[in-house]
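Note that one protein chain is taken out, while the other chains of the complex remain in position.
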Amino acid sequence: MTATSPPTVQTVIVAPPPARSRGRSVGWWGMVVVIATEGTIFLGLLSTYFFLRASSPRWPPAGVELPELQLISVFTVVLLASSIPIFWAEAGIAAGRQGTLRAGLLLSFVMGAAFLGHQIYEYTQLSFRWTDNAYSSIFWTTTGLHGLHVLGGLLISLVIQVKAWSGKLSAERHVSMEVFSLYWHFVDAVWIFVFASLYLSVHLR
Amino acid sequence: MATTEVRPAAEEPEHLEEIWEDDPGIPGFFSTIDHKRIGKRYIYTCFIFFAVGGVMALVMRMQLAGSDNTVLSPGAYNELFTVHGTTMIFLFNTPVLAGFGNYLLPMMIGTRDMAFPRLNAFSYWIFLFAGVFFYSSFLVGSAPDGGWFAYTPLTDKVYSPGLNLDFWGLGVAFVGISTTVGAVNFIVTTFKLRAPGMSLNRLPMYVWSMLVFSFMVIFAVPSVTLAAGLLELDRLFGTAFFVPKAGGSTLLYQHLFWFWGHPEVYILFVPAAGMISMIIPVFSRRPLAGYLWVAASLVAIGFISFGVWVHHMFATGMPALALSFFAAVSLLIAIPSGVQFFAWIATMWHGAVRFTTAMLFALGFLLVFLLGGITGVMVAVLPFDWQATDSYFIVAHLHYVLNGAVVFPIFAALYFWLPKITGRMLNERLGRVSFWTMFLGFNLAFFPMHILGFLGMPRRVYTYSSGLGWEALNLVVTLGSFAFGLGVLLTLINAVVSHFRGARAPDNPWGADTLEWATSSPPPDFNFEAVPVVASRHPLWDQQPLPVADSGIDDATRAFGPAGAHEHTTPITGGLRAAPETTMRIPEPTILPVVFAAGLAVFVVGLLVQALVVGVAGLALGLLGLAWWVWRIGEH
Partner (left out) sequence: MSPLRHTAVFAWVLAATLALAACSGSTDALDAHGSESRHIAGLWWLMFGLAAGVYLVVGGFIVLAAVRGRRGKPVGSRISPSMFIVVGGLVVPTLILLVLAVVTVTTTDALRKPSHDALRVEVQGERWWWEVRYPGRQIVTANEVRVPVGQPVEIGLVSDNVIHSFWVPELAGKVDTIPGQRNVLRFTAEKAGTYLGVCAEFCGIQHAHMGFRVIAQSPGGFERWAAEHASPPLQPESELTAQGQLLFQRLPCAGCHTVRGTEARGKAGPDLTDFTSRATIGAGAVENTPQNLARWIQEAQSIKPGALMPDLTLSGDEVAALVSYLESLN
């Protein structure tokens, strides 16, 4: 519905107040809040893991072979390292360097894809399926949800790379890169907790 | 440097309208991203769900009016109480508060739309599709029937083999997306789009309440998403989260559910309290007493409510020491509620109350919330809860707080803000009749339930035997519930008839103090041609004439004045005092949100029917929508 008559409150025109320096974009702040809520989901899953563990007489349950640590440790480093090209890319575009932006995004994409590829391979090698017991269920679900977040990030990265190669980002305007890099760092940070809880902590007893 | 020119009207209003208006007809219906249109849509849709859920309650009450009744079969009754509860929480109370927030929040903070208008539209479409998905369960004769909290193992595949619980689990997880993105929007809008000078301690109390609401949603909803999501994984994919024999845990479900479930009831109460904090001062003709106390109380409730969830599990056999901790914290949370209560009393005491219909509903709220809060304290006392929980005493308590202490403020809000929203006044006489009918009916319906609880009547029973002495009170409850329903109907009629034939509403029919009243009724699409400059908590009371900012030449200040409105932008501000930062271009209307939401809905249907093709198609559509969205993010 549109206005039927102008407002009748008396107004007086004044000069706008003095400006302050420009902060982060609304998109960036939005991603911060999204990270808070997505992070809480992972917190819930890890709490579920420890709750089930505390409620079980034996953990992992009898007959479950723990996942191998060697390869996953390597790919953990790969994933965490994939944040570095993102830092370069964001710093690069902030200084107007399109080349750095494109290269950084591409490199990070390859490293993320490698991690995801290994994840899929690892699933085929696990001695347990998600239906076997509560341990296997929480393991598959937590790593699976993280993997979906990686996949989502890779897809978004592709779209942004197309934008980058089309010259749509500039030093003054690169909101999607700001927002994506925050998301990617989040995905990496979550992996630290998942890896520590699901892979490492059983070996610390 | 201020000019003292007083300008009563906008320049070239017609041209501005063209820039801001939606496309006409069906394309416009699907592509709108205007927060006011979306807010209204939320409110109308929610009231339809409220009416449907309410009728279900009336049918249940017919069944329970006498002993051994045969109005409903046990299966039908179980579906009704499940759908009633789920509807009222997920499809009415939560989204209607988001809907009011959608409409009012940008106006109260003096801006032209939300920070993420397309995301706003998306949240509505998800809500609508989730509601339709949920109710389509009736079309296939498989409405959810496991109770609104759907405890396992009753709701696992063994004991609930049909689709019923999948409609519930998938529906709940799906609708959570709507609530969550709505909360993201409220938070960023409140921090970054305030009119200049609107420091945090000048925020209208309703805006504070929506901030607390939103932060609570961000941290609580993931837990119910997990509860419903893991339940669905158990049901659809054979996982073992809640299967004790496979190492799973029955209580795990309850922890996950109630970790959200308790904050959820405060997620509902807090905005309702925020509305009351706006309405009582206006009709007491003075500012809210104890502004800082009230704001601090809302924040305290937000935090403390995350520490009490186990009080819903007092009968589950956990060690008394652990339970006692939760009992203590549950007692504690009464204090911030008490502080707000006395702030409201103090406001009226030192003011001069005008008995408009909105104020009557606010007073009714106070009397009803007082009782609901008191019984809440009672059930926090652990041993007493061992008698009261899962009995009609709890049904009484929960309705006093979730119906009384949330619905009465919502009705007060209707009478208060509908004139602004529709441009028409509601009929005050009919409003008064509606209020008294609702108030009397409400107490007649729910007060006797306390006694029924003491008489040993458990909750969720489709019938009861004669000889227990429960008939008389149940009959009174049924009569009261019909009276309450009648009262609700009277307001709905009032709203509909007034929409077409009500007296034209002036800008500020109540002489209120906050910025939404500085626009016409209804407001123009752009809200403010020039954004107000705020120097008080009560701009319309303290700042006369109201200063509005002109457009400056740089990026930080261009959006303030008419130039900003002409360019379809709104200012971004920041810092404690909301100083100008930059300009935000408001996107053009687009069907992107509805396409993305539809894709996700199709994906959910695919999961329900376990059809790979449907699931994949939905996922593809959803991902396409997401990709398109990322592509369209304005790089500014």
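The chains carry the letters A and B, assigned in the order they are written, with residues numbered from 1 in each.
Everything that follows uses one rule, which is that contacts are C-beta pairs under 8 Å (C-beta built on N, C-alpha and C of every residue); 3 or more make two chains touch, one makes a residue touch a chain.
The shown structure was predicted, so the numbers you read here are calculated from the model rather than taken from an experiment.
Chemist: What chains on display are touched by the one that is not shown?
Modeler: If we consider the entire complex, the absent chain touches B.
Chemist: With the missing chain put back, one of B:26, B:352 or B:576 would touch it. Which one?
Modeler: In the complete complex, the chain left out is touched by residue B:352.
Chemist: So which of B:249, B:305 or B:543 would be touching the chain we can't see?
Modeler: B:249
Chemist: Using the touch definition up top, pick the residue from B:142, B:199 or B:463 that touches the left-out chain.
Modeler: Answer from the full complex: B:463 touches the omitted chain.
Chemist: Based on the whole complex, identify which of B:75, B:141, B:511 or B:634 touches the chain you can't see.
Modeler: That would be B:75, which touches the missing chain.
Chemist: Determine which one of B:289, B:490 or B:630 touches the chain that has been left out.
Modeler: Checking the options B:289, B:490 or B:630, the one contacting the hidden chain is B:289.
Chemist: Looking at the full complex, which residue from B:123, B:305 or B:391 touches the chain that isn't shown here?
Modeler: B:391
Chemist: Tell me, which residues in subunit B touch the chain that this view leaves out?
Modeler: Touch with the absent chain occurs at residues 73-75, 78, 146-147, 151, 153-154, 159, 244-245, 248-251, 284-286, 289-290, 293, 315-317, 320, 323-324, 327-328, 331-332, 334-335, 338-343, 345-353, 355, 363, 366-367, 370-371, 374-375, 377-378, 380-387, 389-391, 436, 440, 443-444, 447-448, 451, 453-465, 467-470, 472-473, 476.
Going forward, only the chains that are shown with their structure count from here on.
Chemist: Averaging only over C-alpha atoms, locate the centres of subunit A and subunit B and give their separation in whole Å.
Modeler: Measuring from centre to centre gives 29 Å for this pair.
Chemist: For subunit A, which residues are in contact with subunit B within the complex?
Modeler: Touch list, subunit A to subunit B: 1-23, 25-27, 29-30, 33-34, 36-38, 40-41, 43-45, 48, 51-52, 55-56, 61, 130-138, 140-141, 152, 155-156, 158-160, 162-163, 168-170, 172-176, 179.
Chemist: Which of the residues in subunit B end up touching subunit A in this complex?
Modeler: 1-10, 13, 17, 21, 115-116, 119, 180, 183-185, 187-188, 191-193, 196-197, 218-219, 221-223, 225-226, 230, 233-234, 237-241, 243, 246-249, 252, 255-256, 259, 422-423, 504, 506-508, 517-520, 522-525, 530, 532-533, 540, 544-552, 554, 556-557, 560-561, 572, 574-575, 579-582, 584, 623, 626-627, 630-631, 633-636
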